[in-house]
Each structure stands twice: as C-alpha cells, then as structure tokens.
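Heads up, one of the protein chains got dropped from this complex, but the rest are sitting where they should.
Here is subunit A:
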C-alpha cells in the first residue's frame, strides 16, 4: 500500500483549485495557494530565515515558513510557471475578476499588472501553437486572452460561453500545443491558436481539464463526472455524487503512463488508469480536496504527487516502486478477482434458475392472477416506442412526446428515462397512480437546447397486482431539432432574417438530413428540389423556413441566430463540409447589438467618471481627517465634531458610489459578454476558414470601434467589399 512520504498541516485555508507549485527563486519549489480574504500564501519550507519587507508581502503571523501576498480581491485563478525564459525562475500569476497579476516572488516585484475586463476564471501557462514565447492564457466571460511576460496580449479570441477551465494539450499530434477550453455551455472546444478545430458537447459545466499523454486529456464536470478523452472520442467516464475539485495527471504506479488523479469534495483522492478508469489507488482526507499538483517538494530529485485539502493539510506521495508491481491498495488483487468471479457465477446460477422456473411456469398452465403477482407475463410481450410532436393544448405547452406501449394487456408501472442535459437531474421518472395504469404511456419531453440526446429507457412492465416487474431496457435517440413542428408555409409570417449559402449536395441528401434531425410526421413526402419546408418552434412559436433551389442554394429564414448557427453546423457535419461561406442578415438582432455597443461605451465613460470621483473623494477624506485632528489638537471640539460629521457623510457617499460602481461593472460585464457572444454567433454561421476570418475581422472592427464594419463582417463574412 502506498503511504504519503510527507504530511504537513498548514494553518491557512486553501481555496479550491487555487494551488500551484513553482520554483520562484529558480531552485526551491514552493507551494502557492489562494486563501481567505483575498490573500495568496506561499509556503517555503526550504529557507526559513527569508524575510520580505515590501508592502505586498508580509510574514504570516501563524506560521514562520509561510508568507502572505495581499491581493485585496477575491482570487479567481492562480498558477505558476516560466513566463519569461530568460529569467530562469518561475513567475506567480494571480487572476481576479478584473485583473491579472504576474508577480516575481523572488524579487518581490510585479512583472505586469493588467486590467482584464472579461475577468479571469481560469488560467494556463505555456506555449500555444506557433507563438514562440510562453503565454499566460486566461479565460473569462466568453473571451480568451494570452499575455507574454511583458503583458502584451498576443492572443485573443472568443468562445461560446463563460470559460471555466483551460488546458494545453497536443490535441492533433503535430508537436505543438492546442488550447482546450471548457465553458459554461457544456462544450469543450479545441483552439489551434485562434481556430476552433474540434468541439465536444458534454452534459454539464466543465470545471477542470488536464493534459494526460499525447492527445489524451482528462476532464471533470460540475455534476461529479470525471473522464478521459482521446482526441474527440471519450475513453471512459465515471460519475460520483461528490464533486471533482481538482484533476491532475501523474504516473503513480511507475508504469510509464500517467494516471488521472482526482481530488474530490468529500476528501477522497483517487488515481484511475487512463485507459479503463479503474481505480488503482485511493486515500482519504478529512476535508474537501483543494488542489492536486506535483513537484520535488523534498528536493531529493524525485517528483511527488502533492494533494492539498481546503483545511491546509498537504500530503505528498512518491510513485510506487517496482516491487509493488502497481499494487497500491491494501486488498490483494487476487482476492478481489475471486470475489468478482464468484459474483458472476452467482448471477449465472440465478439466471439459470430463472429459466428453470420459466419451464415450470409453462407447465403450470395458462396465465392466472397469482402469476401476475409474481411478475409472470406473456413471453412475447413487446414494447413499442414512438417519438412525435405534440402541439399542446390549453393546460399543457407544446412539447415533443415519447409514447411507450406494450403489445398486450400488461401494464406499464413506471418508466425511468436516463438522459443527460434535458431533465433537472440525470433522469426522469414517470410513475402513474394505481388508478391510471394502462398499457401505454405518453411522456412529454422538452429539451431546453437543440442537441441530439440519447434516451435510455427503463420500463417496468407487469400487471396491476405485481410486486415484481420485468424491466425492458431500450435506447432511443431524440433528434437535434425535436422542438420544431412541421407546419404549412405561410408567407406572411416568414421571418425577415436569413442565412444564405450554397452546398454541392443533391436535394435527396438534404431530405435525409431533415429526416434525421427533425421529428417529421410519418406521411411527410418531400418532392425534388426546389422545395421549401416550414417549421414552428415549440418553445416560442418562432418560424423556421428552409428553402432549397435546384442550384443547391439553401436559404434558412429564422429570427433566431443561434438556431441558424445550429442548422449550419449540423448540416456541415452531416455533409462533411470543411469550409462554408455564408451570407447572413439578422436586422433585429443587429439592432439590439448596436444598442449594446452604445451601452458599453456609456458604461465605460461612467466607469471612468466614477473612478475620478472616487479619487477626488479620497483626497477630500485625507484633508478632512487632517483638519479634524488639527481641530482636536487645538481643542476646538465643535469644529472637530463638524469635520467628523462631514467625514461620516463623505464615507456614506463613498459607499453609495461603490455600490453604483459595482452595478455599473456587472452591467458592463453583461454587455461585454453579449458582444463576445455576438462575435461567436457570427462565427457559428460559417464553417472552417471563413469562420475564423469572421471572428478576427469582428475583433478588429471592435478594436477600431467601427460598428458599421462590424455589421458588414457579420453579414457577408469579410471586412473588405
């Protein structure tokens, strides 16, 4: 069994995910972690007599080998590493919701301090693609930004939603690192510099990503799932009721391949094989894990795996030695294997006995009441499922509907549907009351997003009086656009917004695509091109027209820019289109965006004004205080009192001003997010190279504050005419 080689207990709390090890003086590895009250502590067990004497850093009053760094703001991400290769030692990077600080711990100086309007939710340090210097890449509200050691932003792009996790990994095996971005819209996107090369949709917010080996990487979701991807294919995943706080790749059993180490919210740490997800090692802490890192913390030439809990407990593990043959847990493998085999044997015996019982049941004659009680049903019972669109009525909104029915008089006691992302939890249960039992059941489904979903159905079939039921397990796929009902075209309501593009595909293939992605009634018959189909959204009643001409020109009319993007992306992957230029116009959306952009300007100016006010007020405070104290020394109590009263009022003003500033800031953030999203949406209307061109051109237009160019880019895809 693998035991920790060292255990430390620090008297500082550690904020989850904010732990990093760096050699800030070039030789001694030190642990840096964010703690309470906007502070970062640096634990340096190697040189005890070091004293910092600057304003930022001070000695921790609790422990001699810990120094504290005051950030004065809640730390939102933290990392350490080589930012400037010439320096020869690591820099500490601390991100907050408004700023990014690159800090030179050794010299106690700032390398740079940049304001980042989009906030820094996640940070990663390293080289990206062909950019030669190491970058500190931060992910904020829909935006990604990379800074070099001087604070120049060499990299900028937008992504679909707020970024929660980042990692650098050689995704396509070309020897250069790609950027993995996990965001709030459940997507993992892979950026080859600023081009998206892959997108994987997960089932929850991606909270952590870590590179494993080659193109393999681990991920963790906010619902307790951890797993491993190889390129775009998921190798394995497991789900726990606890949350994965931190993941890290480390070769703990010395087999040359790194395992996925996960630190859980219940204090458990486990190491899982990258190929199978099998647990090869586990340990328990008394409180939640804050971070898992690696480093040579004992300075003996061996890298340890270091796990930190939120209560400040730190344990270091050395990889297992060769004699342990990868056997890191205390129970012997053989014992477990025997148990497992015996369990299998028991299960097989149970199944065999069941067949014997069946044979007996057959002899006992026709089906009777008692049989039903024991859960005996006709052997030829079959289950039918059908998906359709239900337009709803007064009491129930329109929805997609799953109908399950048995082929005889047996009843359906309950149905549990396991599907991720479309229900509140991971599963949905339908359990009719005993009076409403019947042989068929209709289940309304309203997926909140347009994504294809696998529905895993478990249907409990039996009789009214049964205490034991047959469980029928089925899988159905809910098409991507299941929330759209086919309706008859009505030119008056045709949306003015549209996208227009040409594909080199036969109309028949488009029909196949329609059939696969929409819930069309069975009798739908679509003739050859040119044709048009019309759908109504079940969510908001919006119209969607898809027209195809003989030339292969397709026009999609909808006011929903996201839907247009989804349709284009879905078609592109179905027809394997690599590059697609699209002409688009969304007058209503563009008008809204124009307003947002104006608002952004307003908020910026308000922000500046407020900052100036604050500076004035702080000067006033200083002078008031001096004058009040002067009055006190002169024993002029009345004036002193007045001064202090003024000071009190001013303080109230300042507090109010702060509240206004806060509101202003959140509004600004919201609007900036909308702008970033707009760029992302404009990108999603195109495929491949045109997509990246649009994003870059939009960014340029915003930089130069040229709104008209921006809209032009969004419409036709390029800035030049």
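What to note about this one:
As a convention for this text, a contact is a pair of C-beta atoms (placed from the backbone, for glycine too) under 8 Å apart; a residue touches a chain by one contact, two chains touch by 3 or more; residues count from 1.
One rule holds for everything that comes next: contacts and distances are computed from a predicted model.
Per its UniProt record, the hidden chain corresponds to "Bardet-Biedl syndrome 7 protein homolog" from the list "Bardet-Biedl syndrome 7 protein homolog", "Vacuolar protein sorting-associated protein 35", "ADP-ribosylation factor-like protein 6" or "Rab proteins geranylgeranyltransferase component A". Among A:458, A:476 or A:712, only A:458 touches the chain left out of the display.
When you scan A:73, A:99 or A:240 for touch with the missing chain, the hit is A:240. Residue in contact with the omitted chain (choice from A:299, A:429 or A:660): A:429.
Residue in contact with the omitted chain (choice from A:380, A:488, A:525 or A:708): A:380. Contact with the omitted chain, checked across A:339, A:384 or A:689, is made by A:339. Subunit A meets the missing chain through residues 12-13, 35-37, 39, 60-62, 68, 224, 239-241, 266, 331-332, 334-335, 337-339, 341-355, 357-358, 361-362, 366-367, 371, 374-381, 413-414, 416, 418, 423-429, 431-433, 436, 458, 460, 466-473.
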